[in-house]
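Just one protein chain is left out here, and the rest sit where they should.
Going by the order they are written in, the chains are A and B; count residues from 1 in each one.
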Amino acid sequence: MNAAMNPAVTRVAVPAVVWLGLAAAPVFLAPYATTTLTRMLVFGLLAASLALLVGITGLPSLGHAAYFGTGAYAAGWFAKNVSAQAPLSLVVAALAGGAAAAVTGWVAIRASGVFFLVLTLAIGEIVLQLAETWEPVTGGSNGLYGIPAVTIGGAPVSNAGYLYWFVLAVFAVGFAALWLVARSPYGTALRGIRDNEERMRALGYPTALYKYLVFVVAGTVAGLAGGMLATQQRLVTPADLGFTTAALALLAVIIGGAGSLWGACVGAALVIIVRDSLGPTLDGHGPLVLGLVFVLVVYLMPRGVAGVRLRRGGAP
Amino acid sequence: MTVSLSCQGLSRSFGALTAVDGVDLAVEPGSRHALIGPNGAGKSTLMGLVTGALRASAGTVRLGDEDITRMSVVRRARLGISQTMQHASLFTSLTTAENVLLAVQRKQGRVGLLSRRRAELHERVAALLARTGLSGRDSVVVGALSHGERKQLELAVALACEPRLLLLDEPAAGMAPEDSGRLVTLIEELSADVTVLFVEHDLDLVFRIATTVTVLHLGRVLLTGAPQEVRASAAVQEAYLGSGRDEPLFTERAEA
Partner (left out) sequence: MGAWFDANLVSILNGAAIGCLLFILAIGLSLVFGMMDVLNLAHGAIFLVGAYLGWHIGGQDPTWTTFLLALAAALGAGLLAGAGMSLLTEPLRNRSHLDQALLTLGVALVVAELLSMAFGNDVQAVNAPPGLDSTVRVFGSVYPTYRLVLIGVGVVFAAGLWILVSRTMIGAVIRATVADRDMVSTIGIDNRKVKLAVFAVGSALAAIAGVLGGPIYGARPGLDSTVLILALVVVVIGGLGSVRGALVGALIIGQIESLGRALLADAASFLLFGALAVVLVLRPRGLFAGATR
C-alpha cells in the first residue's frame, strides 16, 4: 500500500513541506524574489484573517483593510517615535488593530446581512479619511515615511533575507492563532453561525458575542499583518487602508475558497503576482482590471463567491 | 427536574391579523401534549411564542415557575427548551455528526478554543445518532441527506440538548411509515422527565402518543382534553370539516 496516499500522512506532510520550503526560500532566491515573498506573507496573513471572518463565520466585510492600516500606522509611528526594537512595534500593531476592531465591531455586529456589509464599507471609508486628515500622526496623504528598520538585540535588520525570516516568524504566529481558532470547538460554532445563526441561538449559543469575538480576533491579526507591512516597507500610506486593499484581500479569499485559511494565502500570493506583473503595463488603470476581475469572478462562480467547499470533515 | 409549561392570555398579532388570540395552555410536567387544528389555526405561531422566536403582543409564558415571556431565544434554550422545526433547520455545510456535536458541546459547557473531553463528546454524538437511526451517515454532509434523514437529524440535535421541554413542530411530516414508526418509539422512550409539546397533522400518530390534546382554531383554544374527548367532540369536527358534513372525522381503525 502506498503510504503517500494515506490522508493522515498528507495532512501532516504537505504543510510540513510548505513550511520547510518557506523557511529555506531566502537561501535559494535572489533578494528581489525574497522581498516579493515577504510581501506575499504580509498580504497572505491579512487575507487569512479575512477568511476567518468571511469564509468561516459568514460575515462579509468590505472594510477589513481598516484594521490592517491601523496596525501599520501604529507600528510605524511607534517605531519612529518610541522604539524600533522587535517585537514591540508588532505587538502595538496587533493591539491597535484589535482595539479598532473592538470599537467598530461593537456597532458592526449589531447589523446583519447587507447592513453589515454596508457598515463595514462605511467604516473602511471613514478610517481612510481619518488617515488622510490626521496629519501630525499619520502624515496625511503623503503617508508615514522614514520608519526605521526593526532592530533585534540592537542590530537593525536590513538584509532582505533576515527581514524575510523575521516576517515569516511573525506570520507563523499570526497564522497559528487563526488556525487554532478555526479548528477549535469555537470554530465549529462559527461555522454553525455561518450556516444557520437562528438555529445556533435556539441551541443556546450567544451568537452576537461569538461574532464580536471573531471580529476582534480577525482585526487583531489584520493589525499584526499591518505591523509586518510597516516593518517591511518602512512606509505606510492611506492606500494601505483603502478600498483597493480591502477588495484585493477579499479577492484573495474568494480565489482560495472562502472557507480555507491556507487557500486565502495562496490566493494572496496569486493576487500579488498578478498585480506586480500587470502593474507596469496597466499605466495606472489597475482599478479597471480589478473591476473586470470582480465581475468575472462573480459570474464564473456558480455557487456564489462565499460558496463553501464541501469538506470531507477536518482541515480548516 | 420535570417542568411544566403554561401560557396565559397569550396573543400575537401581525398588523391587523391576530394569529394567536388569548390562548391559555397548561402543559403538565412529563406529559405528551399535542397541539392540533386546521391550517391557519395559529399552531406554528404559538410554538414560536413559546421558543422565543416571536415576541408576544400580550399575555405570558411560564416555564415551571419562571416567567419567560420577555426572555430571548438564547436564554430560553439555556433554561432547557429545545425544538425541531417543520422544515428541518440544520447546518447545511456540516456533516451529520458535526450538527449533533454543536448541540452536545454546548450542553457540555463553555465552548472554547481547546476541545475538552473529546472522546466523551464523540460517544454522546454516536449514541444520539444510533437512537435516531443515523449511525451509518455520520460523516455525510447535510446537503446530501434525504428529507427523512434530515428530520431524524433535527430530532437528534434537539435531543442532544437534553431538554426539559421539547417542542416538536410536525415531526412526522413527509416521513415514510417506517421512519414515523421509529419516531413514535423514540418519543415513547423519552424519559418521563422531558415534557413534550408537539404539533402534528397526522392524527393517528397524535392519538397514539398524546396524553392530552389541545385543539386550536382561528387562534383560539377550542378544546383541551384527553384524546378520546377530543375525538368525540362535535365542535372539533366542525372546525376541521365545516358544518355541512356528516361523516366522522376520526374513524376507528382496527388495531393491526
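Basically, a residue touches a chain if its C-beta (ideal position, glycine included) is under 8 Å from a C-beta of that chain, and two chains touch if they have at least 3 such contacts.
Predicted model only: the values in this text are computed from it and were never measured.
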For the chain that's been dropped from view, list the shown partners it touches. A
Of A:44, A:60, A:226 or A:257, the one touching the omitted chain in the full complex: A:60
Contact with the hidden chain (one of A:25, A:95 or A:121): A:121
Touching the left-out chain: which of A:79, A:247 or A:268? A:247
Could you tell me which of A:37, A:255 or A:290 touches the chain that is not displayed? A:290
Contacts from chain A to the absent chain lie at residues 54, 60, 62, 104, 107, 110-115, 117-119, 121-123, 125-126, 129-130, 133-134, 243, 247, 250, 254, 285, 287-288, 290-295, 297-299, 301, 304-306
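Keep this in mind: only the chains that are shown with their structure count from here on.
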Gap in Å, rounded to a whole number, between the CA centres of chain B and chain A: 44
Can you list the residues on chain B that touch chain A in the complex? 51, 53, 72-74, 77-78, 82-83, 89-95, 97-98, 101-103, 105-106, 111-115, 139, 141, 143, 157, 161
Touching residues of chain A toward chain B in the complex: what are they? 180-181, 184-186, 188-189, 191-192, 194-196, 198-207, 259, 308, 310-313
